[in-house]
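Here the complex is missing a single protein chain, while all its other protein chains stay put.
Up next, subunit A:
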Amino acid sequence: MRSAVLRKEPPPMPAPVDSIVEVRDISKTYGDVEALRGIDLDFPRGKLTSLLGPSGCGKTTLLKIIAGLIEANAGTVTVDGKPVSGPGPERAFVFQDFALMPWATVMRNVAFGLELRGVNKTEREGKARHYIGEVGLAGFENKYPHELSGGMRQRVGLARALSVDAEVLLLDEPFSAVDEQNRRKFQEDLIRLRTNQNKTFIFVTHSIEEAVYISDRIVLLSPRPGRVSQIIEPEIDRSGDPERIHRDQHYLDTVDEIWQGLKQYVE
């Protein structure tokens, strides 16, 4: 218990937290499969919250409901107090399979969100160029996705989401199709990126290590039906060398605690 603040459901609110995204009593069924039941969650502004759980716990479904890409059967999601009824300009999505247009260059892919909004070419390419640099892809503007590695493709996906200036970034297992080495590099970059972007991140992952490594807050979901089982706030200092975190005692303890909690759901 030393390493993390651990709470059982329902989570009592500590101090009044400024939540940007509020999820109230969300339920979702697919046919006769109950994917989510009565989800109540708050996502604090400027923090990175991970949705963590074994497969089938509905974490991606929940993220897509927040994104407005899937409709819930019951309940509401509000962003900045406004109810969500579909995708909106204040949210941007990073896809598990990258969802890059193979016929478009890195530049056009990154600027695509702005292109759809009718931003003129000079302006959107200026902005895209900035974020291409920000994710470490400067010099690759005119490459096509098939010329990039998996890790770089997802950087394009991230730059695209950053360039539309959304307050909330929704990341759906962004690293699951990226090889291990690139994933670690990308995670380190994400920590760095967060500190200077001041955005709210909602991050879906099935990797306990990944969640503890990057998150301010971890929401543990239990499967069938998906429900909130625990909320954990790992108190890890991420200011120094990101490599050091992997050897941090708090980090290791938190990973272990979560594993103990999740074990029961794994056959």
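Here is the rule we use: a residue touches a chain if its C-beta (ideal position, glycine included) is under 8 Å from a C-beta of that chain, and two chains touch if they have at least 3 such contacts; residues count from 1.
Criterion: contacts and distances are computed from a predicted model.
Only one chain is not pictured, and the protein name UniProt records for it, out of "Hydrogenase formation protein HypD", "ABC transporter permease", "CoA transferase subunit A" or "NADH dehydrogenase subunit F", is "ABC transporter permease". Among A:17, A:33, A:74 or A:101, only A:101 touches the chain left out of the display. Of the listed positions A:24, A:185 or A:224, the one in contact with the omitted chain in the full complex is A:185. Although one chain is not shown, part of subunit A still touches it, namely residues 67-69, 87-89, 92-93, 95, 97, 99, 101-103, 112-113, 115-117, 140, 143-149, 151-152, 160, 164, 181-182, 184-185, 243.
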